[in-house]
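As you look at this complex, bear in mind that one protein chain is not there, while each of the others sits in place.
Moving on, here comes chain A:
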Amino acid sequence: MSKNRKLFFIDCSEAAECCDKSQYDEANFLEKAKLMLHLAFCKTCKKFSDRNSRLTHLMKEARLETCPEEKKKQWREEIKKEYAEERTSR
């Protein structure tokens, strides 16, 4: 592949990486352009890309949250203490 071709035409694995990055808004302009070009002729990647966008949409819709780490730490300690007491009292 000539140097110019390499710059604009990417393989599927590179396209997948660009696609994942763009789900988090972390793909730069060149990556986005290369992805668009790739998607124009690769059906498999187009399918993957649609699926990937749908997942991003679902994740946003679900509005999931994780518990703060300090809470988890507190619970871990509480459980450890109580559990030890329960076992000795049995």
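Keep in mind that, in the parts below, contacts are C-beta pairs under 8 Å (C-beta built on N, C-alpha and C of every residue); 3 or more make two chains touch, one makes a residue touch a chain; residues count from 1.
Note that contacts and distances are computed from a predicted model.
Chemist: Out of "ATP synthase subunit a", "Ubiquinone biosynthesis protein UbiU", "Sigma-70 family RNA polymerase sigma factor" or "Branched-chain amino acid ABC transporter permease", flag the one the UniProt entry gives for the chain missing from this complex.
Modeler: "Sigma-70 family RNA polymerase sigma factor"
Chemist: Under the stated touch rule, tell me which residues of chain A contact the chain that is not displayed.
Modeler: 16-17, 20-21, 23-24, 26, 48, 51-52, 54-55, 58-59, 61-67, 71-72, 74-76, 78-80, 82-83, 86
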